[in-house]
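What you see is the complex with one protein chain gone and the rest in place.
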Amino acid sequence: MIEVVFGGAELRAVTPLLVVVVTAMISLLYEVFNEDHSDPARPVWLSLVGIVGGIVATVALWENGHSAFHGTFALDGVSAFTNVVCLLAAGLSLLMAPGYLTSIGVRAREFYPLVLLAASGMMVMGGARDLIVLFLGIEIMSIAAYVLAGIHRTDVKSGEAALKYFLLGAFATGFLLYGIAILYGATGSTGYDAIAAALPKASKLLVLGGVALLIVALGFKVSAVPFHFWAPDVYQGAPTSVTALMAVGIKAAAVVGFARLFIVALAPLHQDWAMVVWWLAVLTMTVGNVTAVAQNNVKRMLAYSSIAHAGYLLAAIVAGTPRGGGAVLFYLLAYTFMNVGAFAVVISLGRKGEANEQFDDYAGLASRQPLIAAAMVLFMLSLTGIPPLVGFVGKLYLIEAIVQAGYIWLAVIMVLNSAISAYYYLRLIFEMYMRDPAGPASAMEPAPLLIACLLLATVGTIFFGIFPDAPLDFARNSFLALR
Amino acid sequence: MNVPVENYLVLAALIFAIGCAGVLTRRNFIVILMSVELMLNAVNLTFVALSRQLVSMDGQMIVFFVMTVAAAEVAVGLAIFLAIYSQRRTVNADEISLLRW
Partner (left out) sequence: MPTNVLTWMIFLPLVGAIVVLCLPRNAANLIRGTATFFTIPPLIMAVWLYQHFDRATSDMQFVTKIPWIPSFNIQYFIGVDGISITMVLLTALLSFICIIASFGIEKAMKAYFALFLLLDAAMMGVFCALDFFLFFVFWEVMLLPMYFLIGIWGGPRREYAAIKFFLYTMVGSVLMLVAMLALYFYAEPHTFDLLELASRSGSYSTGFQRIAWIGLFIGFAIKIPAFPFHTWLPDAHVEAPTAISVILAGVLLKMGTYGILRINYPILPAATLDFAFYLLIALGTWNIVYGALCAMAQTDFKKLIAYSSISHMGYVMFGMATMTSEGINGAVLQMFNHGTVTAMLFLLVGVIYDRAHHREINGFGGLAGIMPFYTGWTALAFFAAMGLPGLSAFISEVLVLLGGWRSYPALTIVSASAVVLTAGYMLWTMQRIYLGKANEKYVGLPDINGREIFTLVPLGIIVVVLGVYPRPVLDLINASLVHLNQVVAGKAQVALATAGNMVP
């Protein structure tokens, strides 16, 4: 008989989640009952309170080695780091939303609570120590994200993105559950620790089948090649602030879920899954980068680049060590700042009726919007991995973990891939600084909140590039504490 | 009559494969969604069968989770279909290709 426990440890584990979810509920109800919709920025403030509250609660309550609900959920270092990264991503996408949504004519004020709900799903994924909790986290996040992708009701592209995202997400859910079922049958449990303990005695064939299904399902979520084909369409079609959330927050949560599952629960099988994930990583980064080179739409280019970055992250998971896990966490933080920043720049160029997402639309941006162009240069360089920006330290950390685990070729392939990526990131810089503008574009002032978002992203990109030590240590230690 | 657990598992696997094939080959959203539901129910069958085999309640509890989540998913999915249908008057996936697939 399962005894229902709800004690101090449990309360501790769910407090950050509660803060976020309750704020979402309040925000939702407030918008339903409040008739005054004149100020488009108001719901943002309430949501931001939830985000900040979630971060504060996480920072105050996390503890290494913590576990709750019979060891199925934890607010340990890894989970705390994921919470902060995901809430940061959600907060930054909230900041860029109000002006943008107004400009494309979206009135839906449920946008803000939905972002919070998606964030709460990510937090559940980060703390999951049981396959069922992981599944629940994925679904809480995904269902909110499906709606968010289609929130631009009058735009056919947005609807199409939502549709594709939904169908493939549901399809992936089927695989995830079947994988869980098979692992459950083979090991008799769905908890990570129990699985790890039972693996040596379990039927190898069955276990490998289950793991293969899980790789497929999670491959969909992190948009790993060959399960990536939905990503560019969805990223391009969804409203840009949602795309930022998907490319950063959802990816972060999925990657952490992936890392925790494989590094903790499936550690005894490392030999078996490492080869598969090795190929997955190599394919993902190479296909992502090579395809990104051929793009003419900036948002789509960023989508492919985000696929490539998923490849880098998977490469560190291949290492299968706490070091690899720590590198993944730090890279996610780095990625949050630089990628959200890039999307914020994309948003800042959009006008009502014209998205201005083509490379040509960026021609001569430096003379029209020097500061925004300069910020974009920083983000592009950081994504390429040029020191002293945060992307470089992140990549260095990934490479260190990979080499430490003995996968030298993987590291070499990754470095070569970064060199390829320099081409298309540089191309955007080239457009902005060395081309003359195609037509007389009106210089529109970006919304103040968007400026705040850009500033935060810029500061994060530079600051953590020069002083990466505190988050680096934290990330490394929190994965070490899992063992 | 005592049916061995393998039979359930094989049946579930077959249903899962049928659902999977349906998703990949059908072009009507509604049919695709039904195929996904087929996959989920195959999983449910697996869980229940395994639960009895392992003499643990976990599997049966999980089925409830799966059903709840599936219901929520269907609700959102149908809402998205409706939105698309009101824009384009179609439920055919081949006709929804503004973005390169």
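A few remarks follow.
A and B are the chain letters, set down in written order, and residue numbers restart from 1 in every chain.
Here is the rule we use: contacts are C-beta pairs under 8 Å (C-beta built on N, C-alpha and C of every residue); 3 or more make two chains touch, one makes a residue touch a chain.
Quick caveat: nothing in here was measured; it's all calculated off a predicted structure.
Contacts of the undrawn chain with the visible chains, over the full complex, involve A.
The residue touching the chain not shown here, chosen from A:11, A:32 or A:419, is A:419. Considering the whole complex, the residue from A:195, A:393, A:428 or A:482 that touches the absent chain is A:393. As for the chain not pictured, it touches chain A at residues 370, 377, 381, 386-388, 392-393, 396-397, 399-400, 403-404, 411-412, 415-416, 418-419, 422, 426, 430, 433-434, 468-469, 472-473, 476.
Keep in mind that, in the parts below, only the chains that are shown with their structure count from here on.
Contact residues on chain A toward chain B in their complex (touch as defined above): 2, 132, 135-136, 139, 143, 146-147, 150, 153-154, 156-157, 159-164, 166-167, 170-171, 173-174, 177-178, 180-182, 184-185, 188-190, 229, 232-233, 236-237. Residues 9, 16, 19-20, 23, 29, 32-33, 36, 39-40, 42-43, 46-47, 50, 53-54, 56-59, 62, 65-66, 69, 72-73, 76-77, 79-81, 83-84, 87-88, 93, 96-101 of chain B touch chain A in their complex.
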